[in-house]
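Structure record follows, encoded as structure tokens.
Of the protein chains in this complex, one is absent; all others appear in place.
Residue numbering begins at 1 within each chain, and the chains themselves are lettered A, B and C in the order written.
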Amino acid sequence: MIKGLSTAGLGHVKNLEELIILASENGFGSVDTSGQELRDFAEEKGLENAKAFLNEHEVTIGSIGLPLEWRHSEEQFKEGLSTLLEDAKIASEFGCTSCCTYVLPATDYNAAHFMALVTKRLRLCAQILNEYGISLGLEFVGPHHLRTAWKNPFIWEMKDTLDWIDAIGEPNVGLLLDSYHWYTIGGTIEELAALRPEQITHVHLNDAKDVPLEEVLDNDRLYPGEGIIDLVGFLKTLDQIGYKGSVAQEILTKEPLTEAANSLAEKSGKAYAKVYAAAELQ
Amino acid sequence: MIKGLSTAGLGHVKNLEELIILASENGFGSVDTSGQELRDFAEEKGLENAKAFLNEHEVTIGSIGLPLEWRHSEEQFKEGLSTLLEDAKIASEFGCTSCCTYVLPATDYNAAHFMALVTKRLRLCAQILNEYGISLGLEFVGPHHLRTAWKNPFIWEMKDTLDWIDAIGEPNVGLLLDSYHWYTIGGTIEELAALRPEQITHVHLNDAKDVPLEEVLDNDRLYPGEGIIDLVGFLKTLDQIGYKGSVAQEILTKEPLTEAANSLAEKSGKAYAKVYAAAELQ
Amino acid sequence: MIKGLSTAGLGHVKNLEELIILASENGFGSVDTSGQELRDFAEEKGLENAKAFLNEHEVTIGSIGLPLEWRHSEEQFKEGLSTLLEDAKIASEFGCTSCCTYVLPATDYNAAHFMALVTKRLRLCAQILNEYGISLGLEFVGPHHLRTAWKNPFIWEMKDTLDWIDAIGEPNVGLLLDSYHWYTIGGTIEELAALRPEQITHVHLNDAKDVPLEEVLDNDRLYPGEGIIDLVGFLKTLDQIGYKGSVAQEILTKEPLTEAANSLAEKSGKAYAKVYAAAELQ
Partner (left out) sequence: MIKGLSTAGLGHVKNLEELIILASENGFGSVDTSGQELRDFAEEKGLENAKAFLNEHEVTIGSIGLPLEWRHSEEQFKEGLSTLLEDAKIASEFGCTSCCTYVLPATDYNAAHFMALVTKRLRLCAQILNEYGISLGLEFVGPHHLRTAWKNPFIWEMKDTLDWIDAIGEPNVGLLLDSYHWYTIGGTIEELAALRPEQITHVHLNDAKDVPLEEVLDNDRLYPGEGIIDLVGFLKTLDQIGYKGSVAQEILTKEPLTEAANSLAEKSGKAYAKVYAAAELQ
């Protein structure tokens, strides 16, 4: 499993090039980014040089974000389709095979109708991504405070998300599995062990404060090993079921981090090294 | 558009053979029934004789009910699949091309998760039916009292049902459009006029009492022409958009009807004749 | 059924605006064009004026051509997807609901593998078009000389094309039914009568010379009524089954037509008026 870095948890990072360098210097093998960042990077350096830069730094592109608005009107959704096409294209040129989005656990819309609409929309996204060899990862979001942040409950359980993926019905849709959300839904090692690796498109690794489960906030995350999530069991199990993709940090915080990116990246690197070692992984 | 009869509104009808006779004697061109009734009919008379009987009476099979339980557990759903296969087979042998189910406007389950589950289940039903040249009709159910009869709102609007049909994504899924439900959701002639005929799998024709819309009860229906629904506009518009299928009576009442079936069928036949004439249809 | 005009059979037509005028002046209610022409037209006049121009001339957009190359490499196919998106968008803004492509009856590729590839490609096209309310029409191509023009037979029968449409499995895929191809496959009135209107996305109306069926050439077509195809039966049957869309001329000829477009359009208009009258249609 590849250690992955994103800008979330690094404070200010200038651009993708800097993120790649920070990853490379601190033991990470992949970075999460966006189609837009990839295009900027390719334009600045030239595509071949940009790819060579990644190779030299032994860093791959772990995942990009789904660039369109699928949670509101049909108009907004349709407007984003051309960007999705462009992002899929540039991502595939960089060998990236994962594109992810998060799923809020509540909605102001009628939940059943919303589910029907977004099932159809994400199916189209999946089909477009599939044309470029890219999978779509759906991240269930567990913190309790978000479950009531909008009028109607949507879904936040892992098993419900898997049922939804079945309803979407495309071969290239899987979970974005975040240790933080898995913790907030009371997820178990047994549930992870029951997954097939192809059901997991991407993984996030974050830790949580020792507060009652219902009080865990989405934007109050800790670096791996600083908190109370059983990340060793989490990583070991993913390895055992055969997951081989990226495991990316995504430290969301209440306040912007002010420490320098390189020192935060060093901290992240050490945190990863420690939990990987404890899980007997490289 | 074919005038259709079901047992709902006829009191006690012995079997399918009697229903066919009642239809034939009172100006109806189709009957709604079940796969089980069709099998019983075919077993009793022999398949070829049963088909000949329909031909002689100039009556076709308008629609059968979806025979399985798709609203609860996976186990129940799976148990019903073999019956679905058998029903699809016997229906296709009788030339029936429509199989319908109703959609309750509320659910005790998490509405979003339930929508995902039933989207997948009904997709499988549609695919099996398609193998036999049969379409699946989904009936939205509008009465206000049912919208809160279970814990969470599901869907009851025609447009939401059409979005759901899109999410199911199979070519042979359409609406079962009941004038009664269309009335209870405040449906307009314009909305009907915007439909394409292939979006309508089957039609029910019922009338409603002159009570406030919110007080219209699902099981308190009137024969066509006895109430206040604009059935003339309803029928005219369906004809104009090119709908050519069955328009079947389904009079649900609080108490079982005790009048003899043949006099109720006569009443129905006259009611149909009157609204069809007013709509300048045959 | 709407009489439709395309530039095929009109010699040189300057642009879409001229085609609309020619249609309007000669009794046609729709024109076939391309997404590119629609964009040019909208850019030149402004979208609202362009739409008003169509309204004033009582002409609608019957169909656009599928703008991408789905018959060769994955690379070519993917390159065309952004144009497909743009074309779907502009077509939907003009209220056009049909996008068509033709299917050659033979291929230099392994026919089975090619069928698998194009099934997947056209499914993606259909899904994208569906997002914009547009159907995809597939035109089977019957002339005998084309069946052996490439190494391996593909498909040319109407029923095989319908089976393919089933395999594609999207609700918005149908036939582009050309009277010329229907004639060259020895199509019958009974086969047309067995179609449901939603199986027909678009119609072409052309006539054929009185030569042996095997010698009918794809690019040697006559104006309606000049040849030996039973166009009256063809039109009557389409009307009877409830087809309400466009019926567009597409006169392919060996040599470019040199007569002035307005006199050719007049000729077409009279030819259409004659066969429509003979079929007792307006």
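Simple rule for what comes next: a contact is a pair of C-beta atoms (placed from the backbone, for glycine too) under 8 Å apart; a residue touches a chain by one contact, two chains touch by 3 or more.
Every value quoted in this text rests on a predicted model; they were computed, and no experiment measured them.
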Sole touch to the unshown chain from A:40, A:69 or A:170: residue A:170
Residue touching the undisplayed chain, where the options are B:81, B:149, B:217 or B:241:
B:81
Listed residues C:116, C:228 or C:260, member touching the removed chain:
C:116
Across B:124, B:189 or B:217, the one contacting the chain not displayed is B:124
Over the whole complex, note the residues of chain A touching the chain we left out.
130, 166, 169-171, 173, 196-198, 242, 244
For chain B, residues touching the missing partner are 77-78, 81-82, 85-86, 89, 123-124, 127-128, 131-132
For chain C, which residues reach the chain that was dropped from this view?
107, 110-117, 119-120, 123, 152-155, 157, 160, 163-164, 166-167, 169
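The rule we apply is simple: only the chains that are shown with their structure count from here on.
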Since chain A and chain C are copies of the same chain sequence, what is the angle of the rotation superposing the Cα atoms of one on the other, rounded to the nearest 5°?
180
Measure off the straight-line distance from the CA centroid of chain A to the CA centroid of chain C, and report it in whole Å.
45
Geometric centre distance via CA averages, chain C-chain B, whole Å
36
Among all residues of chain B, which ones touch two or more of the remaining chains?
166, 169
